[in-house]
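Input: one structure, supplied below.
Yeah, one chain of the complex is gone here, protein chain that is, but the others are all in their spots.
When the chains are written out, they are named A and B in that same order, and each has its own residue count from 1.
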Amino acid sequence: MVYLIPEFLLVLVGAVGLVIAFAPSRPRLRAYSLVGGLTCFGGAVVAGYLAYLATTDLGAELAATAPGYLTTTLALDPFSRVFAVLSLIVCGLTFLLSKEYLETRMQDHQPELLAVIAFAAAGMSFLGSARELITIWFSIELLSVCGYVLAAFTKDDERSAEAALKYFILGTASSAFMLFGLSYVYGMTGRLDLVGIMEATAGDGIGVLLPTAAVLMLVGFGFKVAMVPFHMWCPDVYEGAPTPVTAFLSVGPKLAALAALARVFSTAFPHEVARVAWEGVLFWGALITMTLGNVVAIKQSNIKRMLAYSSIAHAGYMLVAVLVTLRSDLALSALAIYAFAYVFMNLGAFAVVTSFSNRTGSDALHSYNGLARRSPYLAWAWAFFALTLVGLPPTAGFLGKAYIIMAAWDAGATWNSPMFWLLVVLVLNSAISLAYYMGVAGRMFFKPPAHDDPVPVGGGVGTAIGLCLAGTLLMVLAAGPIIGAIQNGAVFALH
Amino acid sequence: METLVFFGLAVPILVLAVVVVTTPHILRAVVSLFLALVGVAGLFFLMRAPILGVMQLMIYAGGVVVLFAFAVMLVRRVTGEFVRQQTGLAGPALVVGLLFFVVLMGIGSGYLAGLEDEAAAAGSVHPVSRDLAERLVLTDVPEEIDPVEDFSPVMIRDYVIPFEIASILLLVAMIGAVLVGHPLEQKHPGGEIEPEEPAEEGEGA
Partner (left out) sequence: MTGHPYLQLLIMTVGGILFVAAAMIVSWLLRPNRPSEVKASTYECGEEPVGSAWFQFPAQFYLIALLFVVFEVEAAFLIPWALKLGDFLHHAAAEGVGSPWFVVVEMAIFLAILILGWVYALRKGALEWITE
């Protein structure tokens, strides 16, 4: 039961938000977003302790005596709790960075929006821990349905309505593919738990139907991750949705799906035939995803679209870590560290965008001209997040990329092997991304502003930016414990 | 006998499904969909999964199709003409669908052929392959099975977590339904409906 405290807290925060939404005398939104955010950060500390606990003898004992309903459906390993930490942090940061947006740009339904974000974060956390197909399916659907609702929140805005509809139709189609794949797996093995599937497919009896199932499942996950060619929804939805929602959608579903992807494919399909299929698809998927994301991002004139393509590129980097999960012990740590870095830097960048558009109502790139004079805090914060997103040392982004490269190297990227060239492409892509991240920073510092009105930064979003800055810097300190927890937990083998 | 009933259900389901996507008359499509879903419920009963069969009837045939019917009535033009289902993309869709079918069938038949070779070579069939082979020909359904006895305890005892996740999922779906669908919440009527309302008044006057 103790293991579920993070998820319980998230559901509780969401439920409270819903009660606030229909309470006769409406308590203030400010109090809810602050208390909810703080609860999430407190929960993150608890989840961090649970991750640590899972590496100890006491944790092993607790896991061994855990009730059946926990051991059947959830993996009680450090990796799952590390992702619970991540979910809580994402939820807390989104709460903070939404506050001013909700107060100034939405007339109604503000508590509901936060509540749905909390429920989505709970789904994220469940998805990171699920160890059998039914729980995986329900969590991914919870996350998706929350996403559809969030994208549709400002339905009066035509672009938002269109984005929500697009997201919904494409999303359900990809869910159908995934369900089709899941049913194939169950039909062939008669097992729902990932370890059972691995055992049932161990012999020579496995045919070519299993790769089909694996690839069909990959379609479902690929959509959530925004892996090319399932990325088409991404720019439109990111542009149309309310900015705090975009911030959440760019990290939440993506990271949870990546975590589940790593767990499902390395646990359930480690055997030859299926493995060749999914590793092949992931190899090319990662390669094309990061390249396309970066190249198309250069041409964007809307900052939300630009960040959408940049988030596609980052998904490509993380797919490399997923790709080598079976070959390298470092892969999961690399994925987790990159995920943490990505949360801080991407939410930070979106916090800057939210804060700017709260005051100016514009997301166009040219409106950022000369921001350094109008709001030094935002401009410097963006410059820092841009450095991190590119992956320059000594930031968290550098740390994440370094670990991914190390994991890939560990997995046998010798001179002239495919993996080697994948890494070359990864590094080249980082160089390309320098162009557009720094392009925006260049606008802020070197182009003359249209006018000199200052852009004040709200308290909530300002705090969120500060926390993200701190997070990207402190990752250097946190990386050690994260790797320690994941490595010591002997992750996926611990059913 | 079971094979007979299976095909007696499967063939109409497929025919109706084709009607759903090809007929230009959208209400006809809805009714065909309804009948196809009832047929699928029949398949569930045939496979001795009555709970699934009842749920299929209740939720899909009973609820979702009604929802479709309302959706059709909702978006209909008021000018008196029927909404025509757009089948302009039928060609490409057919190609994609056929490709998918061929790939799946090719894989499936290749797999079964592989199974036979393997069984011949090894002298014994791997449990996984036997499982699939038997499932494919519908012989492996145990005679004595109480579906309720089988289904409920698993759901109640082992799958509590997905069960509770499902309740959160339904809750979010409800919030979404209220937010998106509630006319009072709609301060400016949505783009889809707005242009048609003046037309309705015009017709009345």
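Here is the rule we use: a contact is a pair of C-beta atoms (placed from the backbone, for glycine too) under 8 Å apart; a residue touches a chain by one contact, two chains touch by 3 or more.
Worth saying up front: this structure is predicted, and the values here are computed from it rather than measured.
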{"item": "Contact with the hidden chain (one of A:V2, A:A15 or A:A66)", "value": "A:A15"}
{"item": "Chain not shown: contacting residue from B:L14, B:L67 or B:A93", "value": "B:L67"}
{"item": "Omitted-chain contact residue, chosen from A:P67, A:G361, A:P393 or A:P418", "value": "A:P67"}
{"item": "Footprint left on subunit A by the chain that the document does not show", "value": "11, 15, 18-19, 21-22, 67-68"}
{"item": "Positions on subunit B where the hidden chain makes contact", "value": "1-2, 5, 45-46, 48, 51, 54-55, 58-59, 62-64, 66-67, 70-71, 73-74, 76, 78, 80, 82, 148-149, 151-153, 155-157, 160, 163-164, 166-168, 170-171, 173-175, 177-178, 181-185, 193, 196, 200"}
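The rule we apply is simple: only the chains that are shown with their structure count from here on.
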{"item": "Averaged-CA centre spacing for the pair subunit B and subunit A, given as whole angstrom", "value": "30"}
{"item": "Interface residues, subunit A side, partner subunit B - complex", "value": "11, 14, 18, 68-70, 72-74, 107-109, 112, 115-116, 119, 122-123, 126, 134-135, 137-139, 141-142, 145-146, 148-149, 152-153, 155-156, 158, 161, 187-190, 200-201, 203-209, 212"}
{"item": "Contact footprint of subunit A on subunit B as seen in their complex", "value": "103-104, 107-108, 110-111, 114-115, 118, 122, 125-129, 131-132, 135, 157-162, 165-166, 168-169, 171-173, 175-176, 179-180, 185-188, 190-191"}
